[in-house]
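Only a single protein chain was left out; the remaining protein chains are all shown in position.
Going by the order they are written in, the chains are A, B and C; count residues from 1 in each one.
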Amino acid sequence: MKRTIIPFGPQHPVLPEPLVLDLILEDERVVDAVPTIGYIHRGLEMMVERVEYTEMGFVAERICGICSFMHGMGYCVSLEAIMNVEVPERARWLRIIWAEISRVQSHLLWLGLGADAFGFENLFMHCWRMREEILDIFEKTTGGRIIHSVNRIGGVKRDVSDAELAAIVVKLEELGKAFEKTANVFGKDPSIRHRLSGVGVLSADDARAVDAVGPMARASGVVMDTRLSGTYGYDQVDFEPVTETAGDCLARVVVRMREVQQSIGLVRQAVEKMPKGEGMPLENKPRGNPVGETYTRLEQPRGEVLYYVKANGTKNLERFRARTPTFANIPAMIKLVRGCDLADVPNIILTIDPCISCTER
Amino acid sequence: MNPIVYAVLFVLLAPVFGGLLAGIDRIASARMQSRVGPPLLQPFYDLGKLLQKDARQVNPLVEPLLLGHVGFMAATGAMLVGGVDLIFVAFVFALAALFLVLAAGTVNSPYSFTGAERELVVLLAAEPFFILMLAAICKVTDASSYQGVLSSAVMVAPKLPGVLLAFTFVATIKLRKSPFDISTSHHAHQELVSGLTSDMSGRLLAYVEMAHWYESAILASFVILFFNWSVPLGLLAFAVIYAAEVLVDNSTSRAKWQLVLRSTWAVTLLLAGGNVLALFLLK
Amino acid sequence: MANPLRLPMVPRALRNLVSRPATRRYPYEIRPRFEGARGTIEFDVETCNYCMLCMRRCPAAAITVVREDRIWSIEHLTCIGCNVCVEVCNKNSLSMAKESKPVHTHAEVGPQGQRPGHEEWHGPDPAIAAAAKAAAAAT
Partner (left out) sequence: MDREAFLARVGEYHKEGRRLALINVTTLVPAAAPAHGAKPEAAATEASVGETAAPDQFEITWVFENDKDATLEKIREQVGPADIIPSISEFFGAAFLYENEIHELFGLNVEGINLDLQGQLYKTATKVPFSHAAVKARLEALAAKTAAAAEAKATTEAKA
């Protein structure tokens, strides 16, 4: 049998990220895949040697352009835990609101990219058009479309007026209705079913064995959602983690589509439950330098992210480590790619929602 | 008029037709995706730009083979309207397409090579239909040349509705529209990175584009064969078919090659074959 | 198996065909940015007291302040627009403009060999400034 090696990436249009997978093919069937990353290793973790802990949050935000809010939040939450800083209540709610809006944004972006990978350009445009409205919300409330820079250790920098928040909820609910129609296309279109249904099946046992996280694990029926632990204010909102049981590419799409609606609901809940009023405290400034270490877990759009921060009493942290969800999902991806058709490779790779920039820090 | 004049006119005007068609296609596709879209003449600007650019030749054989591709495509059209036997035209049409496969196959890159293999599959799916279609048209009209069919007393479309429907289906392959754009794609977001054209650049890619414009014009001429009593009606029918293709292109994802092969053969056999069989039985 | 002829995208594609496009013809039609958006850092040379706080807090090391020569400079291409310098400035000399400066496309080199995006201000000599202040107070 003839063996071909297809170098998938680093400049492959299917994935806008520099991951290399050497696909070893027998005819059209992939028998092995060897990953190489490191094309954009930026050494952000190394920057703790130079950047002081007060500004490291901005560096952390730049780990990823899609989950930038969550990365900034994760860093600040870690430092707050080390330095025993209490975050004002309104700031905590604002963080939840922004985090959930960014989950909607990330999932819409991903659904578009997924549509593009199986050659559905029109659907891609529709998803990104909806995402654009969310980026507008971010620009209005935080000042940045992608990099928000509102998180500070001890709180958030900007307030959003109650009227603005109500308007955001209305806007998101409208968006949710419009999204129903797009979700209908993803769920019902026969050509999409042909490409996704039954492709790249990850069983629940396999998902546990390769330590998959986030939507990847939830689509295989593994109930894991870091928000369930109720930290950072998530104990005050009601939600059920979205799970599917099929474990194929379609299930992973469906999980993310349902999470979009779930997050819109969470934003509504948060706006209803948060304390109202102008001029409430938003930030408790920390004092002195941090000593100690902590692990922080957050549920990012792509799955669970884990930060390890170790401070030694100087202005520079001793160690800052981010284990991003893509890093945890790469073994699952390699497992799925083995044995699939060449035409299914882009779909499988994209349904783990890879973010190599995250992975390489 | 002398058939030679038709042939010369085809060679000269078909690219204009194909280019304008591509321009309209791009605007219509953009509007369906609620984008503004490029100007109408953008395909010509693109072609001009491609011709200006350096061509990076991976294998010196590629350029002559691509010239053969575009040359035989033009020749197919010229022979078609120039009055050569239609069955012969069908074979030259297949040959022209084969040159593209060869050009991509000489490049020793996995994307190009896999694209070439897929294009072969696509040829395998589409070519039997074209031969069947032209044979059926010849049979129905008792003519063997383009002019013969056009001046025939029998109108083809009412006799061969199944074949016309099957043509609409198979044209998706030839027009390189989703869901059947499996070997190449106008938007490169797929596993093969634009498939068999992935190693062609500059004027080499311009040849491929030119050949595609000729191909569109040939397909339009085929539709005219179905509406042999009135050329404007034939062009109108082609416009309708093309609009349907653009709509389907914007409403489906890409299929895998197994499905393309199976569905095309099923359609060829059921619709076109059934239609021809019915004609024989009802006679 | 879903009905292969039921394509849910068809009606939407047709509706889009007759409705207005959602995109803008970008360079000809520019959407103004929202109030409070973060764009380019603007500097007021009159009020700065060259305390160097902005330089120390800048996470991207985009700002350079030379106190003794009264030079305040910023590399706009290095600036990440985090707004920290504006927040820490005691004299309110810094502000964040709503709009971003256009991206430099040519590697222009300034008269002193500066990189593109480099901008610098020279403050008045402290002695001259003190004299001017005294003169203003006298009149």
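We take it that a residue touches a chain if its C-beta (ideal position, glycine included) is under 8 Å from a C-beta of that chain, and two chains touch if they have at least 3 such contacts.
Here the structure is a predicted model, which means the values were calculated and not measured.
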Among the options A:5, A:46 or A:166, which residue touches the chain absent from this view?
-> A:46
Candidate in contact with the missing chain, chosen from A:178, A:201, A:228 or A:246 | A:228
Touching the missing chain, which residues of chain A?
-> 34-39, 41, 43, 46, 49-50, 52, 81-84, 208-211, 222-224, 226, 228-229, 288-295, 297, 304, 306, 308, 310-316, 318-319, 321, 323, 327-328, 330-332, 335, 360
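Here is the rule we use: only the chains that are shown with their structure count from here on.
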Whole-Å gap between the CA centroids of chain B and chain C | 52
Per the C-alpha centroid definition, the whole-Å distance linking chain A and chain B comes out as 43
When the C-alpha atoms of chain A and chain C are each averaged to a single point, how far apart are the two points in Å?
-> 28
Return the residues of chain C touching two or more other chains; collapse runs of consecutive numbers into ranges.
-> 7, 9, 13, 22
Specify, in ascending order, the residues of chain B that touch 2 or more different other chains.
-> 32-35, 250-252
Interfacial residue positions of chain C with respect to chain B in the complex | 7, 9-10, 13-14, 16-17, 19-25
Residue ranges of chain C touching chain A (in the complex, touch as defined) = 1-4, 6-9, 12-13, 22, 33-38, 57-60, 80-84, 87, 96
Considering the complex alone, what residue numbers of chain B touch chain A?
-> 29, 32-35, 110-111, 113-114, 178-179, 181-182, 185, 187-191, 193, 250-257, 259
